[in-house]
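One structure follows; several queries about it will come next.
Every protein chain of the complex appears in place save one, which is left out.
Let's look at subunit A:
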């Protein structure tokens, strides 16, 4: 029995990840990477996000790797089919629990040299590329979380867009969990080569069958944006309340390149969401839009970050969260401007709308500036629904419930309506409706 408790405190070990990797016939370099990460995870500490003790969460509920059978779209569960985007035009990947079950890329994009497949496959078929970039944006030894993830990730997504290629249609993925005992740890690696352009959209969702036991969605995304390239990364999370959603995202942005993040944290359970752009390049830009709704007793830590190294780099971050019931969210915005990043500009806004006296919302804007010749700004607010506004709407005959609904949607609308992808906007609106209506 002592054996079991060690397993819980150290959910991954060199032996288990090595043998799993070998069973899956992964290349030796990857087996070694995982084994090393497993060692590191034993000694490293959990990250310490502001005012949220994630070390008290049940982070040991990692599940076990379960091989997945390939499937046609028609064979996938209804919940997946319901969100299969109409406009996917043959560019779609589906991961179910521990592995990819469906992948499709149009002939046209294949012919142009675009790669869009699961990361496990890519590690075998495109080893040079994957090895070159994997865990470069997120070092695996950063903390216990990244090391654990590096040791156990499965399925995942790999996207490579060659130089000068512009992919007009979004590449989309559905990351689906319907087995609480199975490990669910996708790693996303997106490399946009010089002057390329791509939009990636994923939906991270649970099925009805996935709610039987505590589970963890253990995910990380690395985005490499080479000089002059432009990446839009949209992600919508709506997992069940038994699932802890751990989602790290990191972009490394080169000269005159840009990253746009669109993040819908509409998850029902505890959440650690950390999205960071490292603006290495001169003239590089980052734009992050995050919306979230907290319900019941969920605990959320939502962080957006921009680190400016490049001259004339620009970052914009907007987060809006609505908190109901006893939900609690700590929302951090961190703009860091390093010495030498002259003419950099960083703007951030975090706003929280509280719908219940028992809900908690903290907005922490942080500016860390080591260079004089820059501009930066922040705005943060936490407030209740304004009684004067409710009165105004009701004085026109609108019921109290409808007035509140209008104000809440109105609070999120400026972010949602700015999202350039209609399908994502519609999914977000559908989920917002669901979370506010329950």
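The rule is short, and it goes like this: a residue touches a chain if its C-beta (ideal position, glycine included) is under 8 Å from a C-beta of that chain, and two chains touch if they have at least 3 such contacts; residues count from 1.
As a working rule, contacts and distances are computed from a predicted model.
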Candidate names "Fe-S cluster assembly ATPase SufC", "Modulator protein RsbR", "(2Fe-2S)-binding protein" or "GTPase"; UniProt protein name, chain not shown: "Fe-S cluster assembly ATPase SufC"
Touch with the omitted chain, as defined above, among A:105, A:169, A:413 or A:436: A:413
Touching residues (missing chain, whole complex) on subunit A: 386-389, 391-400, 402-403, 406-407, 409-414
